[in-house]
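Below is one structure. I have some questions about it.
A protein chain is absent from this complex, but the other protein chains hold their places.
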Amino acid sequence: MSFPQAGLVMFKTVCDNEKVEIFVDEQCSSVPEGVSVAAALLLLDAIPLRHSKVDQSPRAPYCLMGVCAECLVTIDGKPGQFACQTVVQSGMRIDRALLHDGEFK
Amino acid sequence: MYWYTDFIDLPGMQVIKQHPFTSSADTIVVGGGLVGASIASGLARVSRKVTVLDGDDTDFRSSRGNFGLVWVQGKGVNSAPYAQWTGTAAKAWPDFAAELLDTTGVDVQLQQTGGIDYCLTEAEFHAQAVKMQQVHEYTEGLFEFQLLDNKEIRALVPQVSEAVFGASYSEQDGHVNPLKLLKALHISMQILGCEYLPNQSVINIEAQAGGFTVKTKNNRFVCEKLVLAGGLANTELAKKVGMSVPLRPNQGQLLITERVEPFLKIPSIHIRQTDEGTLQIGDSHADIGYDDSTSLQVLAMISRRLLKIFPHLSGANVIRSWAALRVLTPDGLPIYERSEKWPNAYTVNCHSGVTLAAQHATVLSRWIADEELDNVQGIINEFSAGRFSDV
Partner (left out) sequence: MPVEIDSHYDVVVIGAGPAGMTAAIMLSEYDLKVAVFDEQAEPGGQIYRNVQSAGNVLSTVLGNDPYSRITASHGRKLVDRFVACNASYFPQSLVWNLESLSCIAVRLNNTVHQTSARYVVIATGAQERPVVFAGWELPGVMGVGAAQIMLKSAGALPQTSPVLYGSGPLLYLYAAQIITSGLLPAAILDTASTRGLIRSLKYLPGALRAKKYLKDGVGLLKTVSRSGVPNYKNVTALNAFGDSMLKRIEFTSDSKITHIETELLLSHHGVIPEIQLLRAAGAESDWSESAQCWQPSLDKWGASSVEGLYVCGDGAGISGAYSAEYNAELASIDILYRAGVVVTSERDRLAAEPRVRSRRDKAIRPFLESRYRVPDELLHPSGNTIVCRCESVTADQVTTAVEQGCRGPNQVKSFTRCGMGACQGRMCGPTVEAIVSGLTGCERSEVGHFRARSPVRPISLGTIASLDPS
């Protein structure tokens, strides 16, 4: 499975944790249980996570510890959530804050 | 001519120590907030040489914490001249904004698309109607307004809840980006030749024949004319030059959200959408002295009230809250004063520094520069501090 705006896979897990299914931009994806949404998106190579609302540049998680605010995504319909401070749950719906044809969805 | 010692000069940035320093500046403006910067740029525009002494980065600065409204509705319920002064200022704003853009390249984002004051209950609505009618009559029709029922409100702003009872609306209201305004005024006054010296909190003033000696922590400055525009600090400073300026801090708390889809063209005193897309949400009033910390209960109250008007904003994320101190006189109206004892000392104090900026930077500055007397004398008499002398 791959995401349209993806480059190469940045991180790969070497653990065989249980998996949970989440929906990223409506695509069903399987990720390790217990990881943060930001880690899950990195593992899925769903990068960028968002485009800057100021200059439209693509952005990805920088700190993974709740400092940089680069990982803001919509989780279960709630916008502006810190992906790195939220643990994935089975069935969770995650929407990246991406520009489509120059506009945010 | 004045002295300075030990301050850092931009853009050369060299530290200059103990040099007597001659300047052709004749006026010192104390305070570089919206009022001080408006006056300074107005004085510079009529060719006065001005030095602005501004305070420290962490001083109380209502110019950095205000709501940005250019607001007419309800202004002057207790004073016809104030209603008129405000109305004239709002009318002068388009030219003023255009001129700022022209001189500084900063678009302060003036939008005079009208303003709404929402009333949640029937009782609030009736009280509002009475107030608006009164101002309308005071101003002999200069202030115009409409009363809207829920359906009419939602025709203008569809997102408003059906639970809102009604609102007053005035076409004359509007808003600007207050931080862009502060920046534009600072750039403007410097382009026009003012010297701006930050980190120069004035600690003492001595008046003598022919001028004033103004002392800051490290420096002494001498000038002929002095304008006190130091916000709440004016009460203390004014005493040194024989004026009594009763002021009190009145705290207001505000919230700001992340950028959201543009949906709100018409500002209100509770919410406005900035040109960046963030929502600025207010406000509260508390007389609690020099305290600019926010309080949880007030922030929650502000949020609850806002969500009653705009329930769809419940998911919008608040990025920051703050509290700022309004500069209030006992009756809430400005104090424009020239010292009787030292006639070259002036003071300018007001709560609505955004709305009135257009007046302060023009007619009021010209009055201070002795270039305009007739037009403003009525206003000056009206807003003299003398009105508090028997209190």
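Here the chain labels run A and B in written order, and each chain numbers its own residues starting at 1.
Heads up, the rule we're going with is that a contact is a pair of C-beta atoms (placed from the backbone, for glycine too) under 8 Å apart; a residue touches a chain by one contact, two chains touch by 3 or more.
In this text the structure is predicted, and so the values were computed from the model without any measurement.
*Asks:* Which listed residue, B:98, B:123, B:203 or B:319, touches the chain dropped from view?
*Replies:* Of these options, the touching residue for the absent chain is B:319.
*Asks:* For review purposes, identify every residue of subunit B that touches the missing chain, sorted by number.
*Replies:* 8, 10-11, 13, 15, 32, 54, 56-58, 64, 179, 182-183, 186-187, 190, 196, 198-199, 255-258, 276, 281, 293-297, 299-301, 303-304, 306-307, 313-322
*Asks:* Would you write out the residues of subunit A that touch the absent chain, in ascending order?
*Replies:* Residues 5, 7-15, 17, 32, 34-36, 39, 42-43, 47-48, 52, 54-55, 57-70, 72, 78, 80, 82, 84-85, 87 of subunit A touch the chain absent from view.
FYI, only the chains that are shown with their structure count from here on.
*Asks:* Just curious, how far off is subunit B from subunit A if you go by their C-alpha centres, in Å?
*Replies:* That pair's centroid distance is 44 Å.
*Asks:* Going by the contact rule at the top, pick out the subunit B residues touching subunit A in the complex.
*Replies:* Against subunit A, subunit B makes touches at 258-259, 261, 277, 315, 317.
*Asks:* In their shared complex, at which residues does subunit A touch subunit B?
*Replies:* 53, 77-80, 104
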